[in-house]
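Sharing a structure here in structure tokens format.
All protein chains but one are shown in place.
After this line comes chain A, so read on.
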Amino acid sequence: MDHIVIILLQLAVTIANLALICAGLAIIFGMMRVINFAHGEFLMLGGYAAIVSSRAGVNLWLAMFVVAPTVVGAIGIVLERLVIRHLYGRMIDTMLATWGISLALIGLVTVIFGNTVSGISPPLGSLAVGQYAIGLYELFLVAVVIGLYGGGWLVLRRTSFGLLARGTMQNRVMAAALGVDPGRVYSITFAIGAAVTGLAGALISPITGVVPTIGAAYIAKAFITVISGGTAIIAGALAASTLLGSINTLFSFAFSPVLGEVALLAAAVLLLRLLPQGITGRFFRRSL
């Protein structure tokens, strides 16, 4: 019984982790079609923002939920204005440009902080389940992910900005003809994507720690998840996180962590062979 409870909890934690690291990418790549190779570095910057500010005396929760998204969101706006906005609609070019940005960010952060900024220990303690124990902070992240995706759904569905953003991404020319300023909508959407990524980076930093090169550990998984998810950003990212996260966890439990990683990648390849448009290309088509 304990075993089943702990596996289910672990499953929720792994899924939430995947959903968290790909949330920002779902907006920037899933919605805006910008192949953001600097996504991992945005996560890294969020982690640094949280750690540096909390060390400077800012309350840890404030550092994670306010400082990190604000800082990375601001960096997002600057990069969008300087580089990305010239490249909308040219996916391969965005890939090259953001790859360059990613290398530059790694270099810059290394120069500023060096290779050794230690992290912060996870707050909250642990929860015992029979002979097992799981970090309460990890379970807290599950709640945050539910809130984040719920909030994202509300913004896209219920606010006028959500409607404008979706409309602009679908048909920029038509949106412009109807009096929307597409440049501004793009800019704000990119900034929100960056801010969400910064928040995610800050939230995972207590459990993974931060070094300038940490982005590489996330980038592939984030892309695999968003691509497997397909066109609907929220339903897609959630469905893909659930599927791939479950496969990874169950294989890790049953066999080994190596097979867990292999199974995740194999499942993604198989999935995209069967459903080239991703999960939401065939199922949940009309969802967000």
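In this section, a residue touches a chain if its C-beta (ideal position, glycine included) is under 8 Å from a C-beta of that chain, and two chains touch if they have at least 3 such contacts; residues count from 1.
In this text, contacts and distances are computed from a predicted model.
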Missing subunit (named according to UniProt) among the choices "Nitrogenase protein alpha chain", "Branched-chain amino acid transport system substrate-binding protein", "Sulfatase-modifying factor enzyme-like domain-containing protein" or "Multisubunit sodium/proton antiporter MrpF subunit": "Branched-chain amino acid transport system substrate-binding protein"
Can you say which of A:S187, A:T208, A:T231 or A:S287 touches the chain missing from this structure? A:T208
Of A:I7, A:L60, A:L275 or A:L288, which one is in contact with the hidden chain? A:I7
Even though one chain is hidden, which residues of chain A still touch it in the full complex? 3, 6-7, 10, 13-14, 17, 115-122, 125-126, 128, 131-135, 137-138, 206-209, 211, 213-214, 216-218, 220, 249, 252-253, 256-258, 260-261
